[in-house]
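Dropping a structure here in structure tokens format, bear with me for questions.
Chains shown are a subset, placed as in the full complex.
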């Protein structure tokens, strides 16, 4: 390699100058930041936000999480919060039972689109309509990542998956389900928003959504849901670096970011969070 | 001691609540519906929760969540509804949660379902089949106790008759004292590095990977221990019996009645009843069958328990089925077989060593 | 694009820095476009996983954008008490060396 | 000793309520009791039957019996299956207001005294009595009162208490009328005409 490159800074150790650490490698509520998800996967980014918000709200010792089945399941062993591993699709009901027995705890689910919008679609709708005081967190990448990238019920039109290599075609494959929009007409719902982890600004905005959702739960306002669009370069069959752009152009088109229900009231479609 | 008149479904719910059950979720289905209704009446009064879930699968999911927090909790249904719950019934066993299931069956056709499971993989539930309402009360209390003890599901396998017959019952059990469950999630250990994880797939905290083999083998050892220690059985007049009649649940009540009648007439017939269907009381049954010339199994289905009876006596004495499918027009199982005269006829034929066609 | 060996030796204000756990990095490159001042680029060399990893050039603001988008928890961010002036090159230049200066 | 009582009627005749009161009254008197109601298959508005078994010790009989010691018949429509379970010495109390023709005719027996091969039949115009009391729905309680008087299977006090225990709180207003129905029924058949228990029944 060329010897005249003196411009690269040392990033191995702590800085030697006087400085303040403003961001840590991994969230405190992670036992280990080393995981096996693919390069460029959006899920760990979303999980960071979730854990940071719990920590920041002071609920680290008062939270119970219910984890669905998908790639994020690998984090069940890594997240340092009391957890219940649910079966594929069943997390909202499990969270319901736990919340009823522990009404003082923050109850959240962590599910994928395959988990929530395919296998267990009615679980989340029933839980929402019941006004159950739980927060469902959806990692929506529009594919079954774990099984190898098949089309799900949220796959955007035109999106590439293993079962729609030419892109999802409405006539052949049907239409995607905009799950956040679906919950809007339900009475028991206090907060619904859709974020993304495609870029740092979205990440920050998504974190605020998670915070609002949990705050709604703490205030006893009813059901809340935060949908987070995440990259799955593996299931989309694209280079990792193309993930965020593909997310915005393809998934983001169908599943627009923004808050949909705030304080139990629907807000304008696609309104910014 | 005063006895209160209660329908089976009410007695079961009352016994469960007395045993500390604080959560129930279910979906209506005859003949289980009244069990759900009675939990709905009784739980709120003691600060418990009963949810009329939107489906059976959601019902068992909710119960799973309640159990994970350490609460005594139950669900139930009929065979159809339990069929829908099979994935959860299997995995909840692997998650080692002390579930109690109230199964009010339509007839006795669900013996395989109850004892072999329809879920995937190697798992077992303790299954109690009460003969009457009083025994249902006892076994309900026992079910919660054994479920906690083994951290394994226990099923109470009843039927229309059990759920709908009223009897005078007494509740004598000591008041329930909640036991601490250090494995349960209460949220308190987040951030401590020792947070808990109720997990059906053997994933341990602090590890990215799982080791299903050792996990499943551990469960097998537990199931072997249960098998060796939890079998329950009753028998009568087996000493000099030439024919031993085996039956379970409500049907056994008819059989016992007829056997007593025949005994009082000097016929050499004995009666045996597995109270636990799993573990199946194979040894006790084999002992009861010793010396008889024939074992007759009277179950209200095409022949399911007969497998376990044969596996118990292993060819040492011939085993015949003298029951059969029998149903009323609604399919709830109170068919023409449930008649002591019919049953007497079947047993007499067996006594006379005749071929009985069902 | 600046010519190799003929870099523009400008000084840029640098308000912060990052630590990179380069062994954890899977080389997804998401941090590169995320950095507002564009002071990250991928290395030519690879870590023991076989992945190219990000390298930091002068001009970091300590904004944490890179950390926020990194799926593998490879980045820690610091802000300096006092900004410093450091030599810089055009970060969009491809490749890198293994010579480093201490930030 | 176990005593079976079977009841039959059509939907809306409060047959199950009568059965429940009978069972509950027996418990109040320190006996054991069991009862099971059955309804007509999937067809709505069909028959409603009940079997009550009362004994000195925990009941061992199954809840479906193949023959019965006694019966209360509120209506003829679905009564045939019950008929087949009557023994020659069974005691049968019939609601003669509604029973089509007389019971005797329906049964092609000739009188209500008890020859060897037919049950011992006692007719009570229960619906008429109840209607006269302004409580037509109380007919089954009239019949129950009559049955209790005849057999002394349970006493009137126990019946009255059991009735009060069996009425849900939102139906409290009917308690008085039901008491009258039971009492009038109790007067309508000769006391202890067909005693249930070897000793002279529980004092009324």
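For the reader, a short list of remarks on this structure follows.
Labels for the chains are A, B, C and D, by order of writing; each one numbers its residues from 1.
FYI, contacts are C-beta pairs under 8 Å (C-beta built on N, C-alpha and C of every residue); 3 or more make two chains touch, one makes a residue touch a chain.
Given the structure is predicted, the values throughout are model-derived calculations rather than measurements.
Although just one copy of each chain is shown, the whole complex contains the chain kinds in the amounts A x2, B x2, C x2, D x2.
The criterion applied here is as follows: only the chains that are shown with their structure count from here on.
Interface comparison, A-C versus B-D: the higher number of contacting C-beta pairs is recorded for A-C.
Centre-to-centre spacing of subunit B and subunit D amounts to 35 Å, using the average Cα coordinate of each chain. The distance from the centre of subunit C to the centre of subunit D, each centre being the mean of the chain's C-alpha atoms, comes to 93 Å. Once the centre of each chain is set as its mean CA position, subunit A and subunit D turn out to be 66 Å apart. Shared interface positions of subunit B, defined as residues touching 2 or more other chains, are absent.
Shown for subunit D are the residues that touch two or more other chains, of which there are none. Interface of subunit B with subunit A (complex): residues 22-23, 25, 49, 51, 53-55, 57-71, 73, 87-88, 91, 95, 185-193, 195-201, 203-210.
Listed in rising order, the residues of subunit A touching subunit C in the complex are 1-26, 30, 33-35, 37-45, 48, 197, 199-200, 203-204, 231, 233, 240-241, 243-244.
Here subunit A touches subunit B in the complex through residues 28-29, 31-32, 34-36, 54-55, 59-64, 66, 73-74, 76-87, 90, 92-102, 105-106, 122-123, 126, going by the rule given at the top.
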